[in-house]
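For this depiction, one protein chain was excluded, whereas all remaining protein chains were kept in their positions.
The letters A and B name the chains in turn, as written, and every chain counts its residues from 1.
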Amino acid sequence: MNMKTKNNVISVCLFIFFTIIALITLLPLLLLAVSSLRPGSDLMRFGLNFNIDWANANLNEYKMLFSGQNNYFIWYRNSLIITVIQVALALFLSACVGYGFAMYEFKGKNIIFLCVLLVMMVPTEVILLPLYRLIMRMKLINNMWGIMLPYLVIPMLIFFFRQYLSGIPKELQEAARVDGCSEYGIFIRIMVPLMKPSFAAMGIYQGMQSWNNFLWPMVVINDIDKITLPVGLQSLLSPYGNNYDILIAGSCFAIIPILVLFVFFQRYFIEGMTAGGVKG
Amino acid sequence: MKKKNIFRKFLYSQKVAPYVFIAPFVITFLVFFAYSIVSMIIMSFQNVAGANTSFAGLSNYRILKNAVFIKSLKNSAFYTVVTCAIMIPIPMVLAAMLNSKQMRAKSTFRSILFVPALTSVVVAGVVFRMMFGELEGSFMNQVIGVFGAGPLIWLRRPTTVWIALFILCLWRWTGVNMMYYLSGLQQIPEDLYESASIDGASSMQQLRYITIPLLKPTTIYVLTISIFAGMAMFSESYMLFNGNNSPNNVGTTLVGMLYRMGFQQNQLGIASAIGVTFLTIVLVVNLIQLRLNGTFGGKER
Partner (left out) sequence: MNRKLLKGVIAAGLSLSMVLGGAVVVNADDDASTQGTNTFVDGGTEMEFWTFQELHVGFWTEMADIWNEQNPDRPINLTVTTGESHSLHSKLLVACQSGEGAPDMADIEIGYYGSFLKDGYLLPINDVVEPYKDDVVMSRINMYGDKEGNVYGIDFHLGASVCYYNMDIMNEAGVDPAEIVTWDDYKEAGLKVLEATGKPMCAVETADLFLPQLMLLEKGVQYVDEEGNPNIATQEHADVINFIREMIDLGICEIAPGGGVHMEEWYGHLNGGGVASVAMPLWYMGRFTDYCPDLAGKMAIYEIPVWNEGDTREVLQGGTGSSVIKGTENEELAKEFLAFAKLSAEGNAYEWNILGFDPIRTELWDDPAITENPDNKFLAYFQTNPFDILKKNGTDLTAPDISGAYSATYSVLVSTTYSNAFELATDQDALELLQSEQDSIIY
C-alpha cells in the first residue's frame, strides 16, 4: 500500500513536471499561433505576446495566405516535392552505402570511410562557391535537382545504417548466399525489410533536414515560383516590406507536414534508434 | 550473350559487390566534395579576383591574427562548450524520468518535446527574435516584468544574447537528444534496476551507478554531434539577428565570419583560409572523439 501510494505520488509529480516542460516547449509556437490571429502591424508596435483582443481576432492572415495573391502554396508544393524525392532517394542510396561498409571487407574501406566523416564535417557554407560553380556547369541552377544532387548520399545516414547493420549477424548473409541469392538480392530481399525501423528513424531525420534546408536552396534557385518554403518565408523578411501577416501565418502552416510525418512515424523512430544507432 | 554473362558474373561477384554498394557515395564524393574541398584549399593560398587571381602565399592566413576572427573563434568554442554542457545532462535526466515506470502518457510528452526540432530555423529565428524583442510588450520582457525586472534589451547585450542563443538551442534540440537517450535506455536490462532496488539503492543511486555509466556510448555519440553542430553554428545566429551583423560581434561564429568574408565582402581567399582552419579544427576534435568512441578503426563491440 505504502509503496503504491509512493508510486502514485511520483507519478503525479512527474506528470505535472512534464506538463510544465511541455507547455514551455510549445510556448513559442503558441505565441506564433496566437499572433497569427492579430494584424501583423500590431506585432511591430506592441511586440510578440499573448495579449490578444479576442473581439478583434480574425483569420484575415490565413485568408490572405489562401487567397492566391502570393506564392506561398507554390513554395509549399516545391518543398513537399523536394522533400519526398530527396528522402526516398537518400534513404535508399545511403542504405546501400551503409550496407557496403557494414557487411563487406574490401580494399580502401577505411580511407573511404574517412571521406564519409570528412563530408559529414563540412558545412555547406565552407564549400558554397565551388559547389555552386559545379552545379552551374551542370546546368542545374534554378532546377530542383541542383538542390538535391549533391545531397543524395548523406554521411549521417550512412553512419547510422552502418551502425544499425553491424548488429545483424553476418551468418544471415552467408546463409542467403548458400541458398543462391545474389549479393544484390540479399540486400533487397533480406536486408531492406530488416532495416525498416531504421528507415523510419532516418526518414524523419532526413525529412527534417530537407524540409527546413535554407542556405543551399537559396543560392541555387532564382525563380520565385521554384524556391522552397523556408527560402520563401525568409524572403518575406525584407526590412522594408510589410509582410508580417503572411510570414506569421505561413510559419504556422509550414510546421504541419513535418509534424504529421513525425506523429505517424515516431514509434518507429524510437524503435529504429534503439535497434541501431548508438551502440558504441 | 556470352559477353553479357561475363559482365554479369563480374558485377555479381562477392569482390565487386561492395564497390557497387558504396559507389553512390564515391561518385558524390568525387564529383562534388573532393573538387570543392580541394578548390577551397587552393583558394586559401590565392588572391581570388576573377580573371586576375594570383598566388598569395600565406597572406590570407594573416586573418588568424585578426581580432574579429579570434573573437568569432572564441564565440564558437564557447557556444560549443556550453551547449555540450547543457545539452547532455538535461536531455539525459529528462529521458530517465520519461522512461521511468511511473510515467504516464510517455509518447505524448516525447512527441511534444520533439516538435521544436521540426520547425525551420527561419521560423524559429523569427519567433525568438520577436520574443526577445526589446519592446516592453515583448514576451520575455513581460515574463521578467512579472518578477519586477525592467524591460531588457535582450539582443544587444552580450550576456543576454548568449542566454537567447542557448535557450534557442535548448528549445530546438532537447527533444532530439532526449530521443537518443531514450533509445539508449531501452538497451539497459530492466533486471539491473530490479536487483538494485532489492539491494536498497535509491533512485538517485540507480541513476548514478547504473544509468549514467551504461549510457556512456550514447553520451559519446551525442557529444560528437554536439561538438560538430556547435562549431558549425551559423544559421541560428543569422536568423536571430536577421543578418550576419550582431552587435559587437557577440553572435558572430567561425562559419559566420567565413560567410561574411566570402559572401558579403568578396574576400574569397580569406574566407577559404577560415574554411581550412575550420575543417582542421573540427577534424582533429572529432577524430579524437571518434577514437574514444572506437568507431573509427573498425574496433566495434
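Heads up, the rule we're going with is that a contact is a pair of C-beta atoms (placed from the backbone, for glycine too) under 8 Å apart; a residue touches a chain by one contact, two chains touch by 3 or more.
This one's a predicted model, so the numbers in the text were calculated from it and none came from an experiment.
For the chain missing from the display, the contacting residue among B:Y19, B:Y61, B:Y193 or B:F263 is B:F263, taking the whole complex into account. Within the set A:L128, A:M202 or A:I248, the residue that contacts the chain not displayed is A:L128. In the complete complex, the hidden chain is touched by one of A:L114, A:M136 or A:I188, namely A:M136.
Residues of chain A that touch the chain left out of the display are 43-46, 68-71, 73-74, 76-77, 80-81, 84, 88, 128-129, 132-133, 136-137, 141, 196, 199-200, 218-219, 222-225, 232, 234-243, 257, 261, 264-265, 268. Across the interface with the omitted chain, chain B contributes residues 48-50, 52, 63, 66-68, 130, 133-135, 156-158, 242-249, 252, 259-261, 263-268, 270.
We take it that only the chains that are shown with their structure count from here on.
With centres taken as mean Cα positions, chain B sits 15 Å from chain A.
Those residues of chain A whose C-beta lies close enough to touch chain B in the complex are 7, 10-11, 14-15, 17-18, 21-22, 25-26, 28-29, 31-32, 43, 46-51, 93-94, 96-97, 99-101, 103-106, 110, 112-123, 125-131, 134, 149-150, 152-153, 158, 166, 177, 182-184, 187, 208, 211-212, 214-215, 229-230, 233-234, 237, 239, 247-248, 251, 254-255, 258-259, 262-263, 266-267, 269-270, 273-274, 277-280.
Here chain B touches chain A in the complex through residues 12-15, 17-22, 24-26, 28-29, 31-37, 39-40, 43, 94, 97-98, 100-105, 107, 109-124, 126-128, 130-131, 133, 135-139, 141-142, 171, 174-175, 179-180, 182-184, 186-187, 216-218, 220-221, 228, 232, 234-235, 239, 242, 255, 258-259, 262-263, 268, 275, 278-279, 282-283, 286-287, 290, 293-298, 300-301, going by the rule given at the top.
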